[in-house]
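Right, I'll just put the structure down here and ask away after.
The complex is shown incomplete by one protein chain, all other protein chains being positioned as in the whole.
Up next is chain A:
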């Protein structure tokens, strides 16, 4: 009798423990009955928590559905699969939109951060400052142009010494103090960030682009000096003659 009592109390205790678990069943069955309204709820709700709750409810739904019986189960599964498909299709564009918005926020934050770091500039073109290496390069190009015009140009192309000089500058650049790198915050960088290109790739590309710009500037100074010297020599040569 004591063992019977114990088993009875145990079953009672188990029943009481099961009660909170069994409580969702009527709620679940209510959701099953409601069916469409649940779908509508998931479709109209903008809150992720609502979707997560619904997912959790769906999990409960699937776990408890087996207990309901065969007839109800197959119908229930078809319905919930249909619901899932429609929800997935609705979730995909929303996910893309969320992704886009998060990238936009990151790009704006980065832009604001960079704008706060750099000093205020009135003119947009005043971004480049001439450091010692830059001045050294320009003076070197001008002097080389004079030397090439005076001695070398009869023997080979004028661009060959220029290329040699640029290679020498690449090696010499590490011996000069480097100034702070200023990243220009432009519409282009913001657009590149928005299109998903990592910031490191953008900064490297901008760095390469600025180096190419420096080489082009050197070439312009070199060529201008060369032509100027050529014309001066021609003028003074004719004057002498």
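Quick notes
Simple rule for what comes next: contacts are C-beta pairs under 8 Å (C-beta built on N, C-alpha and C of every residue); 3 or more make two chains touch, one makes a residue touch a chain; residues count from 1.
The rule is short, and it goes like this: contacts and distances are computed from a predicted model.
Taken from the listed names "SWR1-complex protein 4", "Guided entry of tail-anchored proteins factor 1", "Ribose-phosphate pyrophosphokinase 4" or "Geranylgeranyl transferase type-2 subunit alpha", the protein name that UniProt assigns to the chain not shown is "Guided entry of tail-anchored proteins factor 1".
Checked against the full complex, the one of A:167, A:191, A:212 or A:227 touching the unshown chain is A:227. Even with one chain removed from view, chain A keeps its contact list with that chain: residues 123, 125-126, 128, 130, 138, 153, 157-159, 216-217, 220-221, 223-224, 227, 230-231.
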